[in-house]
Every structure is written in structure tokens, then in C-alpha cells.
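As you look at this complex, bear in mind that one protein chain is not there, while each of the others sits in place.
Then we have chain A:
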Amino acid sequence: MAKHINVALIGNPNTGKTSVFNRLTGLNQKVGNYPGITVEKKQGTCKFGRACKVHILDLPGTYSLNASSLDENVVIELLLNKNDKDFPDVAVVVADVENLKRNLLLFTQIKDLGIPAILAINMSDRMKRKAITLDIPLLEEKLQTKIALISSRKNLGFDYLKELIENYNQLSTKPCLNASRISPEYFDRLRKAFPNQDLYKLWLVITQDVNFGKLDRNELKGVASFQTESVSNLKRLQQKETVARYQFINETLKQTLHIDTANAKDLRSRLDRILTHKVWGYVIFFGILLLIFQAIFDWSAYPMDFIDSTFASLSEWTKNTLPAGDFTNLIAEGIIPGLGGIVIFIPQIAFLFLFISILEETGYMSRVVFLMDRVMRRFGLSGKSVVPLVAGTACAIPAIMATRNIENWKERLITILVTPFTTCSARLPVYLIIIALVIPDTRVLGIFSLQGLTLMFMYILGFGAAIFSAYLLDKILKIRSKSFFVVEMPNYKLPLPKNVIITVVEKTKAFVFGAGKIILAISIILWVMASYGPGNFNDAEEIITNEYASQNLSEEEIEMHIDSYKLEHSYIGRIGHAIEPAVRPLGYDWKIGIAIVSSFAAREVFVGTLATIYSVGSEEEETIKNRMAAEINPVLGGPLFNFASGVSLLLFYAFAMQCMSTLAIVKKETNSWKWPMWQLFVMSAIAYVVALAAYQFLK
């Protein structure tokens, strides 16, 4: 029978844990969520020869076993729960050779839990440059463990690491220092109250309650209520514990680690002098943002056009090849365009994550947080929120996925909730056509085009709405989260291509298979509603042919009138009619109503839908524009698209959550329907009220 080993990868952030995980598992990995919470769960498998299968769980990076965030809590919940199916047979603690002192703190804690632990000292390729020497045998003896000196960059030491994992049952489970000596008297009491339990485990359960909150999934329920010390005394004990651990580590490293500072070369301080500079730091950061923006806005247009036309021809081909009928229509007009609507996002997602993973890998992202913290903090956002907010100007989908990098859940949630306010590229066609229609083509001060200024105003409005609602949400949302701020500033490194590629592939897959299902389902529903209808709908051809029989129209024109008639009498058309009373105070008629309902699939569909209703064959902007300009308001007379209704429509699109794909991705990222529904209702309500006020005021 094949041997099966559960391995947990544990380590401080930035020690190269992900790289080690990628080395061990390659693309054999699965990214999901821990049940009920939004912490990413990464697991993978790896075969050691034929006889041994290893399941590897990559735990969130943590500095110690005292949790202060949901991510760190996951680590403790697992390590304290022997009954968990993922409970490790052996823990591989990844450490960075340049930060051994800090990294060992966590290692000593894990040793104290009695879990067999291997110390994997990573980044060994940097030892020469930094003039570091290690006495491994002595260190192994002091720490009561086995050490693998590895480099995930150079792929060194992994065979030995695998060998250690395979023979994990030969590892010592003795603790390397005795935590109870920080207060013998307290630990005595603890021992008497729970005679059969591991003391350090008990201590962790109790302090965990003080630090973060009760553990949910734990065999030692009830221990946390063992309160014989005040909270501040317990905290003092924790401080003592940390000091004691550092003392032990300092003594150990004094004998085993040697750094020849005279020989060490330092790239960090030179780069930091520019990259975190008060002026240059910002100039460079905005340059990078501009580049990211350019990539998702401009460069991805080429693959997107290609995807668009490929799916269009595929749909055409299907229609011509399969026997005509409802089933063919469903495939050609419902499913294929629906799939196209998912694939179309891939270039933008891939580009954004290419940049983000490079920024993370190089260590630059921490500098961004450092530079932006002061500004973003005021709005309840993180320094890292800048990237999603700017990316949102191209498309909210990749932007919301990018919030994964924000560790603090409250800041992350706020960023997710406000990002859809920023003006994404799908709003652009809607804005352009309406602006061209209702804003006079004149110049302000002789140079600035008024239409251009209006467009710019729309962008500012979107960004302002995002920032302002972030500020409100920060006040409203009651979410406990880390209130203080510590960011590690890692060394600058060249990114590992393998890590970058895996990130891009994983993110793309996550979108296609996670949010994609929802997008496909909704687009099929919308298609059915637009392509079928009750009553007259089915007689469309006959009715139109009779109606226009005397007018000698070409076949094509008849066809367009039929399409228009069908849309009006389809289910969506009925909805458009039904909501007319609700949208009339905003200055719209039922046709715009239909366009609004169907553009829920994606905002840019607005223009196409109007083209169908007005029976203009092409989606050429000029043609539709002229047709729209000729449209008469059925109640008031005069042009339907005048200044008042135009502004009202612009504002409606600025605020409304008109994008099912965004809702799908928010559902995926927040792991519940609560937040996307909340977004949908609140944003639609704001859009309605603002558009109503604008129309009533301007008309």
C-alpha cells in the first residue's frame, strides 16, 4: 500500500513559502477557500517515487502562533486540532536565511506543540553574497530537528528535503525550550486543572482567546474559560514568552550563524533611497500604475478583439452547420456568446496579475503600502487598495480579484464594495454616445472640448464616489480587524518566472471556473428572455410582413423591423414596458427601459440593444446616434434624448451596478451572496435617486 503523508508548509511571510510550494507541487495544486471564511486554502500533491504520496497544505504566512488575523487563525485552528483531516504528520517550517532570527520564533513554537517539524532554510543562494555561514549540525542539535538548506530559485536541496519528509517519523518531537518557565506558578495551576493535556497547547488556547477570539474547531473546548489571570497579566506573560524565545534564539544563533558584514553587499538601501523617496517614490509608482493601466486598457484590446471575432464566427458557423431550431439557437446565440463573455476577460485578468505578481515578487508592493498608507488610511482603505482602484478603471473584474493581496479583511471588503464605482471601460461606449448626443460640441476657453471635459468629469465622479463610499463604509461596517499597522519591508529580489506564471494561470482559472459559471447562467437566462416571449411574439414575422407589405421594403429592412418587434414583445421587452412607470420620472421611455434591463449582462450592451429596438442594422455609432436624436418623448413631445434625460442617463450608468460579471466575482471573492446583493441594491438605489433628482431638476 502506498504511504500517505500530510505535510503542512508553515512560515513567515516573504520567506519563499509559495516558491517552495510551487517547487514541490508544480501545477498539481488546488486553490480554494476554507469553509465559511475568505482565507485562501492552497493544497497540492507530490509523489515521492511510487510508494509515497504526499499531500501538501500551504498555510497562510504567519509570524507566530498568536493570531491577530483570520489568516493566522487558520494556522492555529489546524495545529490545535488533531482530528482535522489536514492535521499534519509533519510540519515543514520555511525560513529565510537572511532573517533566521525572526523566522525561528515560529519554529520554536511549533516544536513546543510536539509536532514533528523540519526546518527548511530557504534562499541559500544568497548566503555567499551576504557572507553568511551556518553551522548546520550544531543548529540541528540545538533545535532538536533536521535542517534542509534549500534554494527554490536554484532548485537546490529539495531531494534532501523530500527525504526528510519521507522519514518524518525519525524526527524528534521534543520541544526546544520550555515555555512554562515564564511563570512556573501559573503553569502549575494549569497542569492541575487539566492533568492530561499538553501544557503549551493549553496555553495557546487560552491566549488565543485573549488575542483574537474563541477557536471554533478544537478538541480542547472549555479550556479558554480557565481564567485565573487578568487579561493584562496574560498579555504580560505572552510578552515574557516572546522575550524568552528570542533569548534562546539569540544564544543559539550566536554559536551557529556568522555574518561577515564587511563583505555583505547591500542593494536594498540604494533602491529604497529612490523607490520610497518623497517625490521620486510617487513619480515611479504613478508611472507603474500608468503602465498597468495601459496594459489592461490598450494592449489587451488586441486579444479581446480576436476573442470577440472568434466567438462571433463560431456562433455563425454553428448556426449554419447545425439543423435550424431552438436547440441550435440556444447554442449559437445563448451558450457560445455566453462563453465568449467569460473568455473575453482573460487578457485583462492575465495582464493585471502579471504586473501584480511581479510587484509582489520583487518586494515593491510593500513600498507601495508604505507610500500610500497615509492617504488611503483616511478612507478606511489599505495602501494596496490603490492598485485595484486604478485597475477598476479598465475593468472591475480583475480589479476585484486583485484585492486578494490586501491582508486586512475590512479594508479588503471595502475595496471590493467600492471598486465598481470607478469608471470601467464598458461604460465608455454608453458615455460616448450620450455625451455626443446631449452635450454641445463647443470649446471652453477656446481650447478644451466641452464633451471631453464631461467625459473627464465622469471619471472623476466615479473615483470620487468610490472614495466617498469607502469613507462611509469605514464608519458603518462593524468588522473587527487588526487596528494597528506593521508591514515588513522585504529585500528586493528578481521575480521567479515560475511563481509569476503560476499566479497568472491560477487567477485565470479561478475566474473562468469560479465566476464563469454564474456569468454563463445569467447570460443564458438573459438571452432566453430576449429571444422568447408570450402571445404576439411568435407571430412577429406575419404581423410585420403584413404591416409593411405596402411599403416595398427590402428584405433586410423587414428583417430589422421583425427583430425590433420581437425584442419589444419578448419577456425582456415586457419587463421594459412594465418598468416604464418607474423610469419615466428619470426621463426614459420603455425602449431605454429594455436597454437598461438587458445591459445588466454588460453595460456596453446598452448601445447594441437600442440599435436593435430602433431597427438600425449596424452598431455604427453615427447611425445609432442620429436615430436616437430623432427619438421623440412620447409624453412631453420634443426630443427624448435632451440635456436633462441625457445627464440623468449618464448619472444612472455612473452609479448603477449594471454588470452581472462583477456580481459573480464579488460572490466568489467574499464567499457569500450577501455582499453582491447588497452592492446591487444600494448602488441601484443611489443610481435611481441621483438620476431622478438630475432629471427633475434639469427638465
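Please note the rule applied: a residue touches a chain if its C-beta (ideal position, glycine included) is under 8 Å from a C-beta of that chain, and two chains touch if they have at least 3 such contacts; residues count from 1.
We adopt the following convention: contacts and distances are computed from a predicted model.
Colleague: The complex lacks one chain in this depiction; which UniProt name from "Iron transporter", "Oxidoreductase", "Cytochrome c oxidase subunit 1" or "Serine/threonine-protein kinase" does that chain carry?
Modeller: Record says "Iron transporter".
Colleague: In the full complex, which of A:45, A:238, A:449 or A:671 touches the chain missing from this view?
Modeller: A:238
Colleague: Of the residues listed, A:180, A:366, A:531 or A:658, which one is in contact with the missing chain?
Modeller: Hidden-chain contact among the options goes to A:366.
Colleague: Which is it among A:127, A:487 or A:553 that touches the chain not included here?
Modeller: A:487
Colleague: Have a look at A:48, A:194 or A:246 and name the one touching the chain we're not showing.
Modeller: Of these options, the touching residue for the absent chain is A:246.
Colleague: By the contact definition given up top, give the residues of chain A that touch the hidden chain.
Modeller: 63-64, 66, 68, 99, 101-102, 105, 211, 232, 235-236, 238-239, 242-243, 246, 268-269, 272-273, 276-278, 366, 369-371, 373-374, 484-490
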